[in-house]
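Below: one structure, written as structure tokens.
A protein chain is absent from this complex, but the other protein chains hold their places.
Let's turn to subunit A:
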């Protein structure tokens, strides 16, 4: 019956392809500068002579056919955003989430999430702020003020403010003092010293709520009406106080007289957050309906100096509460319960109308949460407080492009590994052989041995981890699963030998003298000889694992590294940066490869450079050394180094099926980048073997389904 159906459907399908083909041909001709009416045969022949040597380059073969394990059971839900803080000096954005995670985004580096501090169950952050010298502080409901070490990527210290939960925190304009607003109603002033903070004085609760109390702190308190809560206030240097409250109003007050100057009723729901631009000519508020409003100080009439605050633009990029907003000189930044971080550039402030002026919506972390055991076809999913191990299913059927194959065995959930303690998992990894799982929290490193006996799995923790292995930023197993590489947050790299059920510490590569930068990305060559490690800013270091010494350092590049991998056989190190550049560096030769130089010379296709999610994973085809497979959240790409690079005029993304035409036209349009956008949002993609891919998707709808319901808005007819 299926065959009959297919047979019936075929004619129309063929018609469609032939129609497409016709359109496609016209397009090709147009791009080659020929009239559609010109004789195609002639032009093809003429072209054929141009590249006689490339005929066998495999263009006709295409990139191949794969069976794809399309996985959507990674039940990952990002935590809601609680605070955002923008630092103008470094153009970085700190974001804290409801689970206590703090992320640092580098807005200059294509909005890359370059650092993160893992969350902690008891450390709900309620306030986040930058102080002088680009120091980051957070405060939260456990009553502690925390400073983060942005180099070593750990918590420098935590100081109890002794005022109960802290609801708000801010610095003075010079960034030398810290003020916190505590649950007990007190406001405490801390002096920021070069290496700590020191309590200076306590401002006690005022008997009457005076305007001045509103100035220094952003804590919740009821004013004006009985049920109205002021969620956020801002104090401008001209003495204006702006308040945002639960009645949906944004109000302007004169702090000298305490009078209400102007009131804007902007929503029926709460106005929850406010952020003012440094110039104080513009500010942004976020509401519980997910709307962000932009207010600007504009002249009353064009020829007067008198200015007034005007609500200018509403933006609806969120579905849920906008809990936090920030205002960079060129953009409005908002985040909230719906977990998206939205960066909305202000068109009038953007000088060059390039792709930077586009809206950014960051939903997924810019790091891998998934690792894969190719041998046993296992996937390890990392959640905040647990790991899940799944075995992929299998099929015996075959099919043609686009078919869904009947499963002979479904995917199995093998293991649910819950961490003890309140800390979030920083990183995790499963060995290629599937016998080892390693993961780490901020204070403990865990290594487990898995035993498979038919369908039963037993897990045995390896005890007695060495004292220096307390916390890891990245864990990597060698291809043969005999070695374990751990990047610790002290900047050192540990190499461990794994033997049946136990391990042996082989060596620790210490960080270069004078640097404390933590390594976040690791890559090991399949032959196990080379280890590449990268921090957030310095170059990529390549170590010789056999000789246990530093082999070379790839020159530092302006943009942080987002993914690293070493190709089999050639030992070429492929590095992807946050500006979407991809470099190939030959480790044995200690220089960039010819191909990489050629790419840099010609430049990447403009559309390639305009993608807005970073490449998070690079892998290689075991049988095709010329292929590099890489992916970001919305596409994966196989780069065939043997093919010519696309120029800006050619079509970068061409999902259309092939045409039954001569090789020559195909070759005319074939280029090195074969992109597929079928799987999205794509969190992980790798080759299990030469004919099998695994793709882990996380559809946004599934995330939204797990969020609390948004404020219901009345629609017509409902």
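Assume a contact is a pair of C-beta atoms (placed from the backbone, for glycine too) under 8 Å apart; a residue touches a chain by one contact, two chains touch by 3 or more; residues count from 1.
As a convention for this text, contacts and distances are computed from a predicted model.
Of the candidates "Aminotransferase class I/classII large domain-containing protein", "Isocitrate dehydrogenase [NAD] subunit, mitochondrial", "Dynein light chain roadblock" or "Nucleolar protein 11", the chain left out of this view carries the UniProt protein name "Nucleolar protein 11". Within the full complex, the residue among A:88, A:134, A:198 or A:263 touching the omitted chain is A:263. The chain not shown here is touched by just one of A:638, A:672 or A:687, and that residue is A:638.
Residue A:64 is the one among A:64, A:164 or A:422 that touches the chain missing from this view. Considering A:265, A:459, A:512 or A:678, the position touching the chain not shown turns out to be A:678 (whole complex). Within the full complex, the residue among A:237, A:410 or A:463 touching the omitted chain is A:410. Touching residues on subunit A toward the chain that is not drawn are 62-73, 257-263, 301-303, 306, 393-395, 398-405, 407, 410-411, 638, 656-658, 674, 676, 678, 693.
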